[in-house]
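A single protein chain has been removed from this complex, and every other one stays in its place.
Up next, chain A:
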Amino acid sequence: MEEERVEESKVRVLIEKATNSTDSEVHPRLLKAIKSVVRNSDSELRVAAQTLMDLMKFDHSQVRYLTLLVIDELFMRSKLFRSLVVEKLDQLLTLSVGFRRNMLLPEPAAVASTLRSKAIEFLEKWNDSFGIYHRKLRLGYDYLKNTLRLQFPNIQANAMRRQQERMERERRSKEILLGKFEMLKGNFSSIKEEIQSTLDEIKECLDIVHSKEDARDMIPLDDDTTEEFRSVELRQIRLDALKGEMVHENHENKVIFDALRELYKLMSKHMVSIQEWISVLVRVDSTDVRFRDSALREFIDLQNSLRAVKRKCEELGCNFTENANHDDKDEDFWEEGPVGPTKNGGSFTSEKKNEDLVVELTSNVIKNADNSKTSGGAHVDNVVKNGEVCCSNSASSLRNKLLADAPVIEWGSFLNTWDSRTDILANQRGLELQSHWGRVDYDATIPAEKIAELNVRASLYKEDQPEIQPCRAPLRKGGLCPRRDLKVCPFHGPIVPRDDEGQPLNVSSTLDDTTPDLNIGSVEQLARQAVKNVRLRDKEAAEKREHDKKALKRAKLAKIREHNAGVLRDAALASTSISSALGENMETGGEGTGSGRNKKKTLASMLRKKVSTKDRLSRRLLGAKSSALTKRELTLNEDANYREAFPNQW
């Protein structure tokens, strides 16, 4: 009996504790505790239902909101609780939806509106799942929906509609697939034939080319040192290197290659279409399974053979796409500029390199300009190219240079006379004024120099603010560090360029970028760079190690802290039954304990936005501490008086 009462009070205390908070959710541990306590016995569930209904009457929306959340949790789980709550459903709805005009929802308006929407949502949910068992639930739902015409979220109906839409979509796509399948069935043989014929042609072409090339290749290969090109890869590289010359050298070859190129294009198109057909065949669920399987098999075979042919083509070293571009002779030619020299760098002198670099610099400008003049082939000498570039683009480059020098000036009327050398009539203003100051010389002019003098603009030096880059180091809670420091972020160290995920852009990659340039330079430079690289890498590794260590330490600390918090929470929970019962008593007696008062304050603070001076004063004066102090002082005074009055009686 005694135990049971303790337990009962525990449920009540737990619920009161759970609802006495300013959060937008019930504390999950408390909720769990409530559920586990309630699960054990029906009497506690009854107590819980009673307590919750009492709490719903509390004159504070926040409390009602949290109570409603708890009610929902229990409602979805316990039949007994449902029957208990449904008995008083009209009351619950009145208190949570606030549809009666004389019983509106209490104060914090924001919470009240969420309370209302949540209550309506819950009611709908309850009605959907338990409506058939409880007439009152149906009645309440019906009343709110059809009589008061409140807006229900209609979750289930929406879900159903979405489902239906999806089904519809699926059905439509299936129809389309089926249509495609039928079409395929109709002209399967023709498709197959077409592809097969392309394949055959390519094979033939390849055979021809192969025979010729083999004949061609063997000769230079024999000429060169045979040892080097034994392995296939090296030979491949060699072929790659020689390829350009090959294409352009023999004209009888070219016809075949053109045909091959055409066929190659066709083949890639076929590949795509076969892929599509295969996907159609895989996805369609047709009754004609036999045809489907056979077609699928044949398509896969075709695909494989196409792939094989393609590989053969590529092995041959005919990179057709590149060649096609090459044939078009558009501006992409210029991209080869820097590549060409590096490829066969050994045959050029270092002086030419520099010129090449110049070309590379200007090429950006050139690319946009009309470069019809540079229609020469790849065999055009680099030097000639350089000269051509210079002469063809001198005008535009001059303009660019001038533009770079020109000052930027704000727009104004003075620009009308900018740079004009003509004199200006002084008295021709278009305004006929009767001058009273004597005769007017209408032909008076102001010399241009004077005008220019008058139009001299003063310009202030404006320091252009360099944009300080954000640190962008990844944060632990997600996102990037938004701090903007000049050089060093106090949290994440020196600011380095980082990618979108906050990882520092790899230094090695930048090195890779730079290496070709350096490669061009002398060996010393290279060595120096290497040393530098190694040092840099070492430094970085050390930094990283340090960073890792720090992070590890931090993680450890966080773990420990978390654990501690958990332990403390557990302890607090375990001791609730006694300590908060104590607090409860104290509160009913008069002033609450520290924690209780704290909670009250937070709830009350939701109600009262501003604390007036009066409140502050009264709190100061009427607080427990001060009142106790005054009491003691008074009693002391009284005591003193007494002692003074009756010195012989104490």
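The rule is short, and it goes like this: contacts are C-beta pairs under 8 Å (C-beta built on N, C-alpha and C of every residue); 3 or more make two chains touch, one makes a residue touch a chain; residues count from 1.
By our rule, contacts and distances are computed from a predicted model.
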Looking only at "WD repeat-containing protein ATCSA-1-like isoform X1", "Proteasome subunit alpha type", "Fe-S cluster assembly protein Dre2p" or "Small ribosomal subunit protein mS35", the name UniProt gives the absent chain is "WD repeat-containing protein ATCSA-1-like isoform X1"
Check each of A:Tyr133, A:Trp418 or A:Phe491 against the chain that is not shown and name the one that touches it. A:Tyr133
Of the residues A:Tyr143, A:Phe188 or A:Phe414, I need the one that contacts the missing chain. A:Tyr143
Chain A residues touching the chain left out here are 90, 132-136, 138-140, 142-143, 146-147
